[in-house]
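Every protein chain but one is kept in place in this view of the complex.
The block that comes next holds chain A.
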């Protein structure tokens, strides 16, 4: 095939009938634009889920006490014996445990000068900052000695720093949390909203011992209680296996006999988010499918116009054959014409797609992700459509008998 003449003839034909070319492209444009917008939207949703998962810190398994079982009566969530410092020490020896966080949660009022504020109070051990992948943006995080000896120190979240100190440095300031005076040693990096809508920077983090002994108060039966454990799993270690082994270990620690139910629960929060996002993914696939259908409809439009074009130009085809065009040359010419329609339509359509995605993200307030890859896939899809729907008309042209074609009127 002589590509030059095929391409040139195709371009001349497209230019010669601009209105028709544009209307035919319109179908492709709309198809490509919708494919592109849908891909950008579902990709954006997927990115958001990934971001939420990574914001949870490393690969963490959360352990909470379950319900107690006494004489067939269920004690409700959290009713079982709490975990203790010994549980933490024990779990640190597990092969998959990168860090084991002990935490007790509470709420309280913080007062600094004239301002007071209700907030979350976390009593933690040093591993907390590892498992949350959380560092101080000013000052420092709590050190091991402060935690072990129960010093009256605190690190505060960004929201607290802004609310209580409003611009001026919080470092070294005295605050009162539930009437216990504490010294601020650090302000934590901003984490933003959590996955469930709460403000993760609205928090005061203090040594777990301080929390137990002074700020939040102890447990009636277990002085060294721990309400939450978070186990960070060593990278590369299989999460499911780690979760199984952790459950197994906890059964031994808590002396649960075979056949009895666990009195604790182990969650992998990433799993919750993934489960929730799978609905979104299904929806995204459905949308992309609908968009693909519109692209195919555009392709049928191209085929239709190409068939008209072949019929209209039968004499021209006959002439080209008479003066020496091989049938591949004719095939190429009409294939290029269909490809040209789809490629130009695809490029304009992908620009419209970017616009549509941006608009959707503004109006619908959901994240979109427009990447060169998506544009390439959309334009590639339209080129495939051009090849597929252009081939039949082009083959029809290439198979014309030159004698009959020359006689056509």
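By definition in this document, a residue touches a chain if its C-beta (ideal position, glycine included) is under 8 Å from a C-beta of that chain, and two chains touch if they have at least 3 such contacts; residues count from 1.
The working rule: contacts and distances are computed from a predicted model.
One chain of the complex is hidden; its UniProt record names it "Macrolide export ATP-binding/permease protein MacB", one of "Macrolide export ATP-binding/permease protein MacB", "Carbon-phosphorus lyase complex subunit PhnI", "Multifunctional fusion protein" or "cysteine desulfurase". Check A:102, A:321, A:342 or A:370 against the missing chain and you find that the one touching it is A:321. Contact with the undisplayed chain is limited, among A:23, A:308 or A:403, to A:403.
Take chain A: the residues that touch the chain left off the picture are 2, 4-5, 8, 12, 16, 315-316, 318-329, 402-403, 406.
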